[in-house]
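Shown here: the complex without one of its protein chains, the others still in place.
Coming up: subunit A.
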Amino acid sequence: MTTVRRTDVLVVGAGPAGLAAAARLAAAGAGRVEVLERETQPGGVPRHCAHGGFGTWTRPLTGPGYAALLTDAAERAGATLRTGTTALDWGTGPVLTAVGPGGPETIEARAVVLATGARERPRTARLVPGTRPAGVCTTGELQQAVHLFGQHIGTRVVVAGAEDVSYAAAGTVRAAGAEVVALVTEHPRAQTGRTRAQAARLVHGIPLLTGTTVTELLGRARLSGVRVRHRDGRTAVLSCDTVVFTGDFVPDHELARRGGLTLDPGTRGPAVAGSLHTSRPGVFAAGNLLHAVEPAGTAAHEGARAARAVLDFLAGAPWPGPGVPVTVEAPLRWIAPNRVTPGARATRHVLRTGTPLTRPVLYVRQDGRLLHRERPRPATVLPNRPLPLSARWHDHVDPEGGEIRVSTT
């Protein structure tokens, strides 16, 4: 028999976003707050990021340290964390089916917060041709293999990508005692801070191959090498027994899609305004499900923001209309939040570009009318790096007008 239970708020995913939402909700007296987490431990991705880069300036933490801090806060506030339990599908309304060692269950909630996070696209989704040997993984798998299970990962490793997560992957490879053969990126330069890129190249002697793509995997049972092609047409084989495909994040949006939530075509996560209401009444979303990916701190802030909206909703606030869609023009790839509800509390946006931009100007238009122009603070904006846009223009949006377009021209 499937058990049926009730709770006030059901949070799906115990990563930074879900844990922060749960802590805030439980502390604010939202009633019973339950978090479903399919892994055996709460914490989300930071669980296996055994490197620094989390927490705050004043209190820097490693990923696991950060995960423990957030878990602790949620539990102390009185939220119930249920690990080993997977949310599977939807009933009618804010109702989810789930399964865990106790069997299948249906959980009826007054509100649901989706915080299912994001993942890297693997080799298959990137359509990299060649053989199908062992030794092909993503950073997520690499970090878990090394930091959670102490597994052997090979001896010579090529890292596909040169953004922050790629450098984290290279660090994990070195921590495991293996050699990083090279970082390979199709972009003209690394998409990380200058110090980090230089440290990798000069201190650790890791070559960075720019303008270069992995075009084929070689080897039978085990990877024996990757073929790469430079922009100028030259090809070469890098001999290696492991390749890590890093970055190229996508939201883990299965549950959102199964629930019929309207998705944003750019982010491929649920379409939301700054208040984080989705198109399905009673269902909110937060964290990297909305933007793959932002730092953990951003995800946690958003979780707290979603909690505020949930509290208003539980107190009787009506479900808002869909808002005015915000879309981007190439080379911009996506923008989040991607809806604007005029009159609502304004929150700033974050974007991504597909190509490097030097001294860009962002133009915001609605029905051909220029609402706003802004010169983003970093003079050079790289792919895979955050590009912020203020919300100062929200008041000028015509709620009855057409979609808002953000472009660089």
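Here, a contact is a pair of C-beta atoms (placed from the backbone, for glycine too) under 8 Å apart; a residue touches a chain by one contact, two chains touch by 3 or more; residues count from 1.
As a working rule, contacts and distances are computed from a predicted model.
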Listed names "Succinate dehydrogenase flavoprotein subunit", "Urea ABC transporter permease subunit UrtC", "Biotin synthase auxiliary protein" or "NAD(P)/FAD-dependent oxidoreductase", matching UniProt entry of the absent chain = "NAD(P)/FAD-dependent oxidoreductase"
Residue in contact with the excluded chain [from A:A145, A:V293, A:V326 or A:L351] = A:A145
Which residue, A:D72, A:E254 or A:D367, contacts the hidden chain when the whole complex is considered?
-> A:E254
Absent-chain interface as seen on subunit A, which is shown | 1-2, 38-39, 84, 86, 88, 99-104, 119-125, 127, 129-132, 134, 137-138, 140-141, 144-145, 148-149, 151, 215-217, 220-221, 250, 252, 254, 257
